[in-house]
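Pasting a structure here, questions to come.
The complex is shown incomplete by one protein chain, all other protein chains being positioned as in the whole.
Chain IDs A and B follow the sequence of writing; residue 1 opens each chain.
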Amino acid sequence: MSVFLQLLINGLIAGSIYSLVAAGFSLTYSVNKFMNFAHGAMIAFSGYMMFNFFSKYRQGFVLAFLLAILCTAALGLAADFLVYRQLRKRKASTTIQLIASLALLTMINSCILLFFSSDVRSIKIANPVYIVMDARITMVQAVIILTAILMMAVLWLVAFKTKIGKAMRAISDNKEVAQTVGINPEKIYLSCALISSVLAGIGGVLIGIEQNLYPQMGVMLIVKGFAATVMGGLGLIQGTIFGSYLLGMVENFGIWYLPSGYKDAISFVLLFLFLLFRPYGIFGKKRREDVA
Amino acid sequence: MNYDYLIHIGILTAIYMINAFSFNLSLGYTGLINLGQMALFGFGAYASALLTRLLGMNVWVAMFIAGLMTMVLGMVLALPALRLKKDYLALVMLGLSFILYALSKNWISLTRGSLGLPGTVKLFKSNLNFLIAAILIAIITYVVLKKIVNSKLGLVFQAIRDDELSAAVLGKDIFISKAIALGISAFFAGVAGSLLAHYLTFIDPSIFDLSQLVILLSMLIVGGLASLEGTALGVLAIVLITEPLRFIGFSPVLLGPMREIIYAALLLIILIYRPRGLLGKVDID
Partner (left out) sequence: MIEKILSVDNVHKSFGGVKAVDSCSFSIDDGKITALIGPNGAGKTTIFNIITGIISPDNGKISFMNHDITRLSVSRIALSGMSRTFQQARLFRYLTIRENLLLAKRANDEEMKSLLASFHCYKTLDTVVSELSYGQQRIIELARALLFPHKLLMLDEPTAGLNQRARHELKLVLRRLRKEKKTVLLIEHDMDFVMDMSDEIIVMAEGRVLRKGRPAKIRNDPKVLEVYLGK
């Protein structure tokens, strides 16, 4: 029983981490209409910035957190302005933007490697462990779960109750029609880039505290986040949440049977199978455009 | 002049060229966004290394069989993947990299995981002979692919790239043509991978790294799509731009990431400012 509970909790934690990653990724996919794999690198970047300000320069926790988010937001805006906006201006296809995001991903990873070396870093903070009916959960892990839920709730509120959220949904549904009612697409794209960078910033700090930092971590995270959104249904809020937690659960219950090294392989295989046989995810509907 | 170094660069360039030529066939000529080209390349490398290591096969035979195995893998994937929208094909092939990475890292009994596999040095103890062989194979690849793209089949590939619906309406079997394009690309990717395995005498999971794909994409896009000559130029350009870095005095630790930053930056610059590259005839759609 306690093993089951522990696996459940681990699954919740993993699922929360994946939804922290997937939130920004699927936001960009819905509004800016392309898959931004560089999002993973931004999360890694945020983690490293937190390490930089908190562990290396010994700033206060809250200040370091805010600085990390600020830096990540700046990076995200720079990326949008220097790369994606230029591509949009030239009417580049979503595939080109995807390839560009892969290039940015490796570029940011390499920059992290240059400045922080390949040594594994960790952000040490006081982290009490709670025992819940024989299962362990640390404070950071609990915070992650809470943050993930909060983040989704806030996103939902923004999407459906605020002016800018409505504008984003309009652009997401039909850009041309949205323009005719006076919505400026570039402003929306920029806002979306900003919001997902902030999401990456928040996620990066938490994940960086929970897991150790290494330069390539962004790749693994974004692949998992991507897998979660595919499984749930690309671009749907409920799909993203569902997919993230499903992935977290399957991974953790899966390694009950398989050697733990195969944990990542589980996600990859699931991703692959979904892409091949149900690319529109569990919540998505089969559309004509999905099939050649 | 350090000839050993030049020979080394020459061999790697030739191997990259073989891989890039075949990548151009599926991406530039057929419009298949085969982001799994490096996955196929790595698969070929591992296949050949294992064939020689475990079965004691002759190296030349192993290379050929590895190419065939890679071709089969490519075509098997084609079955479900080609029925999907373009973007999904791209993602499935990308997903292949992740799976093969995980497999190569975890199937320790077969691949020794992160420790990697020592392969067999090619028949040629002498690197100079290896260089000559590699260049010859690159030339053969170029000639074969050139013949294919100039043939009726090549025309069908390009028709599929430009307007799949029109090609169908003219009676072309889209699915089989795409599968053949993918298969041919996969074969040469596998051969190129085998060459690398038998040159470096060592293969490990890092071959499936995303950064490797970015390098390949830079070469292809800088050179230009739908132009084999462009690809050759692109490979040379990338090599010539990044190799001199070695001599500017960066420490080896910095060299790796610096080069990757340059590859990525080059790719981005070309994508934004000159998406057709040097000799390209088409845009990526």
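In this text, a residue touches a chain if its C-beta (ideal position, glycine included) is under 8 Å from a C-beta of that chain, and two chains touch if they have at least 3 such contacts.
Bear in mind the structure is a predicted one, so any value in this text is a computation, not a measurement.
**Student:** For the chain that's been dropped from view, list the shown partners it touches.
**Tutor:** Result for the missing chain's touching partners among shown chains: B.
**Student:** Which residue, B:143, B:165, B:240 or B:253, contacts the hidden chain when the whole complex is considered?
**Tutor:** Going through B:143, B:165, B:240 or B:253 one by one, B:165 is the residue touching the chain not shown.
**Student:** If the hidden chain were put back, which of B:9, B:155, B:255 or B:269 would touch it?
**Tutor:** B:155
**Student:** Take the complete complex as the reference. Which residues in chain B touch the chain that isn't displayed?
**Tutor:** Output for chain B: 155-156, 158-159, 161-163, 165-174, 226, 281-282.
As a working rule, only the chains that are shown with their structure count from here on.
**Student:** Using mean CA coordinates as chain centres, what's the gap between chain A and chain B in Å?
**Tutor:** Taking the mean C-alpha position of each chain, the two centres sit 30 Å apart.
**Student:** Can you list the residues on chain A that touch chain B in the complex?
**Tutor:** 35, 83, 86-87, 90, 92-96, 98-100, 102-107, 109-111, 113-114, 117, 219, 223, 230, 259, 261-262, 264-265, 268-269, 271-272, 275-277, 279, 289-292
**Student:** Hey, which residues of chain B end up touching chain A in the complex?
**Tutor:** Touching chain A from chain B are residues 33, 80-88, 90-92, 95-96, 98-99, 101-103, 105-106, 164, 174, 210-211, 213-214, 217-218, 221, 253-254, 256-258, 260-261, 263-265, 267-268, 271-272, 275, 284-285.
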